[in-house]
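Apart from one protein chain that is not included, each protein chain of the complex appears where it belongs.
Chain lettering (A, B and C) follows the sequence in which the chains are written, and residue indices restart at 1 in each chain.
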Amino acid sequence: MKTNIIVFGQLTDIIGNDKLVVNNAGDTNSLLEELKKGYPALEDSKFILAVDKKLVTENTLLNTNSTIALMPPFSGG
Amino acid sequence: MKTNIIVFGQLTDIIGNDKLVVNNAGDTNSLLEELKKGYPALEDSKFILAVDKKLVTENTLLNTNSTIALMPPFSGG
Amino acid sequence: METKSGQTTGMKGRKPKNVFVQGAVAASFIADSIQKHSSKTDIGGHSIFLGQVRADVINGKEVASIEYTAYEEMALEKMHTIREDIFSKYDLICMHVYHSLGKVAAGEISLFVFTSSAHRKAAIDACEETVERIKAELPVWGKEIFVDETYQWKESK
Partner (left out) sequence: METKSGQTTGMKGRKPKNVFVQGAVAASFIADSIQKHSSKTDIGGHSIFLGQVRADVINGKEVASIEYTAYEEMALEKMHTIREDIFSKYDLICMHVYHSLGKVAAGEISLFVFTSSAHRKAAIDACEETVERIKAELPVWGKEIFVDETYQWKESK
């Protein structure tokens, strides 16, 4: 299974792109693990995940259609 | 002594003018007494006095140069 | 309008700024006022309050306009005091106040309060407090003129 991730703000500097594909992430915990392996700088970054436009704070199951967003603290306005 | 009074808002309807001269008012209490004699409708009106642009709540001595304002509740804005 | 002075000589040596304008405050005037602040690049937030004349229906009669009168000299001194109080309480960069005199039709603007600061909180709080103090303390009166040309004196809430 491939999971498509959209990336925002300063995290685009770490990822080097505003999108990303991760393989075999069945839930958000394993996704985060995978991401931090690939991008160690994420360990020191503040960010939250949204799955299908809802913020998630607990481990959440993903399916092939899930839209994942990687978001640093908001700074609009 | 003549005291010049300026009149505002709904009080102009009672006084029939936006200014007024009262004779022999040595202080604000006697001025008010004189006014209510001449314009009994003032008894039922809410208003405050300003002497030289300062609101007065206690009896205040007047002199010939005092500017007296008769003011109903403010309703600007 | 900024440079038109009041009729009184100043408190603390400064002349109070005039705040009164004849008739309604135009949207284009508000836009110009906002635009002028683009050169003040230390400002991060503006708060604006606009008072608009309502076409209230009272005993079956609709308000067509409000005609404002003021004890101008006293109002300008009072506004000067309010301004100094607000500037000493909040970390403001600027404040502008305009109040109509004469007739303002329903739907038009009769009060424009505009505060600016580096951060939003000071601007927002200062604007609200200034509006409340203007309503409570400025010797200004509104005469609600109905469509049939009769009138009643406005009562403030």
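Heads up, the rule we're going with is that a residue touches a chain if its C-beta (ideal position, glycine included) is under 8 Å from a C-beta of that chain, and two chains touch if they have at least 3 such contacts.
The model shown is predicted, which means the values in this text are computed figures rather than measured ones.
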Completion exercise
Shown chains contacted by the missing chain are A, C
Completion exercise
Sole touch to the unshown chain from C:L101, C:V131 or C:I145: residue C:V131
Practice task
Could you please point out the chain C residues that touch the chain left off the display?
Solution key: 27-28, 30-32, 34-35, 37-55, 106-109, 116, 118-120, 123-124, 127-128, 131, 157
Problem - Where the missing chain touches chain A, by residue - result: 6, 8-10, 13, 50, 53, 69, 71-77
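Note that only the chains that are shown with their structure count from here on.
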Completion exercise
Separation of the C-alpha centres, chain A versus chain C, in whole Å, is 50
Problem - Mean-CA-position distance for chain C and chain B (Å) - result: 26
Practice task
List the centre-to-centre spacing of chain A and chain B in whole Å, with centres computed as mean CA coordinates.
Solution key: 73
Handout entry: Per-residue multi-chain contacts in chain A, two or more chains
Key = none
Problem - Residues within chain C bordering two or more other chains - result: none
